[in-house]
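Every protein chain but one is kept in place in this view of the complex.
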Amino acid sequence: MIYFNCDYTEGCHPKILERLCDTNLMQTIGYGEDEICDAARAKIRAACGRDDIDVHFLVGGTQANATVIASILRPHQGALSAETGHINVHESGAVEATGHKVLALPATPDGKISAAQVEAAYTAHVNDASFEHMVQPKLVYISLPTENGGLYSKAELTALHDVCTRCGLYLFIDGARLGYGLTSPENDVTLRDLCDLSDVFYIGGTKVGALFGEAVVITNPEIKPDFRYHIKQRGGMLAKGRLLGIQFDVLFTDNLYFEISKKAVVQAKRIAAVCKEAGCTFFADSPTNQQFPVFPDAALEKLKEKYVYSYWARVDETHSAIRLCTSWATKDENVEALCSDIRAIMADSAK
Amino acid sequence: MIYFNCDYTEGCHPKILERLCDTNLMQTIGYGEDEICDAARAKIRAACGRDDIDVHFLVGGTQANATVIASILRPHQGALSAETGHINVHESGAVEATGHKVLALPATPDGKISAAQVEAAYTAHVNDASFEHMVQPKLVYISLPTENGGLYSKAELTALHDVCTRCGLYLFIDGARLGYGLTSPENDVTLRDLCDLSDVFYIGGTKVGALFGEAVVITNPEIKPDFRYHIKQRGGMLAKGRLLGIQFDVLFTDNLYFEISKKAVVQAKRIAAVCKEAGCTFFADSPTNQQFPVFPDAALEKLKEKYVYSYWARVDETHSAIRLCTSWATKDENVEALCSDIRAIMADSAK
Amino acid sequence: MIYFNCDYTEGCHPKILERLCDTNLMQTIGYGEDEICDAARAKIRAACGRDDIDVHFLVGGTQANATVIASILRPHQGALSAETGHINVHESGAVEATGHKVLALPATPDGKISAAQVEAAYTAHVNDASFEHMVQPKLVYISLPTENGGLYSKAELTALHDVCTRCGLYLFIDGARLGYGLTSPENDVTLRDLCDLSDVFYIGGTKVGALFGEAVVITNPEIKPDFRYHIKQRGGMLAKGRLLGIQFDVLFTDNLYFEISKKAVVQAKRIAAVCKEAGCTFFADSPTNQQFPVFPDAALEKLKEKYVYSYWARVDETHSAIRLCTSWATKDENVEALCSDIRAIMADSAK
Partner (left out) sequence: MIYFNCDYTEGCHPKILERLCDTNLMQTIGYGEDEICDAARAKIRAACGRDDIDVHFLVGGTQANATVIASILRPHQGALSAETGHINVHESGAVEATGHKVLALPATPDGKISAAQVEAAYTAHVNDASFEHMVQPKLVYISLPTENGGLYSKAELTALHDVCTRCGLYLFIDGARLGYGLTSPENDVTLRDLCDLSDVFYIGGTKVGALFGEAVVITNPEIKPDFRYHIKQRGGMLAKGRLLGIQFDVLFTDNLYFEISKKAVVQAKRIAAVCKEAGCTFFADSPTNQQFPVFPDAALEKLKEKYVYSYWARVDETHSAIRLCTSWATKDENVEALCSDIRAIMADSAK
């Protein structure tokens, strides 16, 4: 079977593995205070073009989301999120387990919310006679790219940043797949922009070349103090913290993070183009490494003889949307095989 | 000003006050273990026709909701609720503060959810490949009457009970305004039915004649143990617990709870009838003590010179829905005055 | 039976009851925003001699403690408390339920902790190499009087205030029995001192004349914003909020709160003097309304034929400490009876 179901089906980029082997018997202190972590932090600061940011390494995305949100909010405050946002749907209530409501907003098909929606939610809250009986919106959570592959433009991010500033809200960007967003041809946002436009974001490693790991970047000085206590309390402080340093150090050496992301996006777009030619519509437009083509159910039956995909949603009685992902590890020959099989299956299906 | 904005604008029924005075200097032990509380519990058991139920007195509704839900659910489980449900909107995140997600379902205009919706939510969860990444629905929260004045019929409750039984869900009924529901002419549900069809519910006192207080009735033996610890932990264990016992003892003597509720419903229906005659439409149908007529904004300007109402929702550019409540304390002469003023204002407005 | 076991065995001071009767059918808005609550807040501000304090009314002590602490601390922070502190022992884990550790310090027999202990705990934390792996002390919780009847002198409070200022800690004073402390002849602290020396404290009503209710006074501007959301979230926002306003308005009219407290302290001291003369030692010294005499077990057997007391602790194989409380409601004739019976029983026991 060939896996296109998600972007975490393999281990890590060979250069990371090599570095793990090279450093394996080196002795360091624990918990991310070693020199390798320091070096990785410095490289991320350089890539961001900002010396004043705090960089912390956590193991996974759910952990990063809950830790960041719980470190910022007071108990009566909640996080605005797209209905389809990862924190609202796929984290088994991790944010609620820290005591906070996720305030869901309707999302576009590609998983985005707008500055106007945020402002409306904020305004509705402060103007409600019962405002003290309601959860106070205090943080905006978005993902870039979104769970449905969508991208925020620089203009959209700037609008979100501006409304957050006006309304006293924090902007937090989940970058679990950040590489695949920043290297999309449709993207006009840089790492530096993320620093300047958000209060905190993270650079996903798990889905972009690492075994695991997310680099949380805190730009707002208000939320920097004591963050390491929160990492520890939420179970995210790795004893052998250098493992995270090693991985991000490699990823941020010689532009590796972006190189491998870019290739995956090219592959995903090739698959999307073939799907389109073959007559598929799309559940959501995605300029990134996740694609959401709609297939006749009969075609899916054939596809799954050889490929693993993620079932996404029923579209009508005879059609379903699936998710096909590429990643830093996707082999060109597998992309070719998939494209050719999609063509054949769809041609067949059209008969 | 005459208040019709809610059902907690006065103190308590004079008979309760009288009893508070009579017992004031009597000495009892604390925390609800005194003989007056025992007597009140016995009367509630009798009214329910069930000897095997546990009855606990809590101070308020938000407290009762959070305490009950947190006592039942494990951390990964959530409560299904109407989007308009009190726990989802008007408790400042009290349920989330205990760690649990409220899983909101679209509601009817009068605030109800159906057995079919519950079953669909449950089924979607267990059939989702990512089910372990999602909050597990484990409890159904409904209010009777709802926040929008709606009533569940016995058939609807039975259907909810049945789906909960089939799916292993708990059914919890918020009865903050229970008296006004059970005494509505449209109602076909009894206290005994609530015992037989739910796992836990409460009989609201705060809005139905008491100074404060909600009587939580636990029928499911599984959730009975240790409930008093939860009351204490959530801040609901009154030192002078007898105050709750006194109030419920009076309310459940000589059918007082139901007598006073019934009168308020009659008054509310009279107001509704006058609104209708005067040309108002309604935001939601309500056979209980809350009414949601829609008025021209200009008419509301006049109405508020003399009356306090709750602004409910904007309906269109020139019309708004308001809430008008009666209660055990509403005076007939105030109802008459309101009716006559509504007629006059609407007649004026039609010119 | 005559109850000396605690200070919440009766209802409320007759003047409060009278006022509840007088205002019963008056209509007000809810949730503590009515004019009676405003008046009560003004009187408390006047009694404190500070115009700049926020006053909030909550229903009970456990609720007040958890609400205040959770509103102040970030998730990684804990509350330093005497081992015997109410939050550490007798609140069913209410503080932990909001996510915070209670950091217990050894207490004096009369239930106090010192500035030196607080400083040592703070210093140990910041100097520990693993500080980020430990709960950060951020708030000091004391009760005045303590659970064991002890009083902090103005010098002791000032020392605690100073160490808190130096170390960036908040000082929170639980005043569930505040009246009985402030009116003790041994006391040299005023309401104004509490304002000036703490960040937040509360004036207990439940045990000092009210049916229920604690008036939380916030003096530190940092912790004032949004406190009402926290009250609501923790289940402490009474719908008929005026009930709290009424009670505190009466208590803070014509010095009633202090008059009734003072009388109870005199009675308690009379009982203590008799115990001492009769040969009892004391579990802890208390200059307030709670007394902790040690009796032979045989004497207690006789005492309990007529009186209800609280069993406090076993002292040796044949002796136990008990708690005897007076309150605003304690009748002089009952004090006389108790004193005379203690004399007789102890005389008998000495034979």
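As written, the chain order gives the labels A, B and C, with residue 1 at the start of each chain.
Basically, a contact is a pair of C-beta atoms (placed from the backbone, for glycine too) under 8 Å apart; a residue touches a chain by one contact, two chains touch by 3 or more.
It should be emphasised that the depicted structure is a prediction, and the values quoted were computed from it without experimental measurement.
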item: Touching residue (missing chain; options C:89, C:167, C:315 or C:337); value: C:89
item: Sole contact to the chain not displayed, among B:2, B:55, B:70 or B:321; value: B:70
item: Which of A:50, A:232 or A:343 contacts the chain that the document leaves out; value: A:232
item: Residues from subunit A at the interface with the omitted partner, ascending; value: 1-3, 5-6, 8-12, 14, 17, 20-21, 23-30, 59-63, 66-67, 91-94, 97-98, 206-207, 211-212, 229-230, 232-240, 243, 308, 329
item: Where the missing chain touches subunit B, by residue; value: 31, 70-71, 74-76, 98-99, 132-133, 136, 226, 228-230, 232-233, 237
item: Touch list for subunit C against the chain that is not drawn; value: 75-76, 78, 89-93, 96-102, 104, 129-130, 132-135, 310-311
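The rule is short, and it goes like this: only the chains that are shown with their structure count from here on.
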item: Chain pair bearing the highest count of C-beta contacts; value: B-C
item: Greatest separation from subunit C - chain, by CA centre; value: A
item: Per-residue overlap in subunit B, given as positions that touch at least 2 other chains; value: 91-93, 97-98
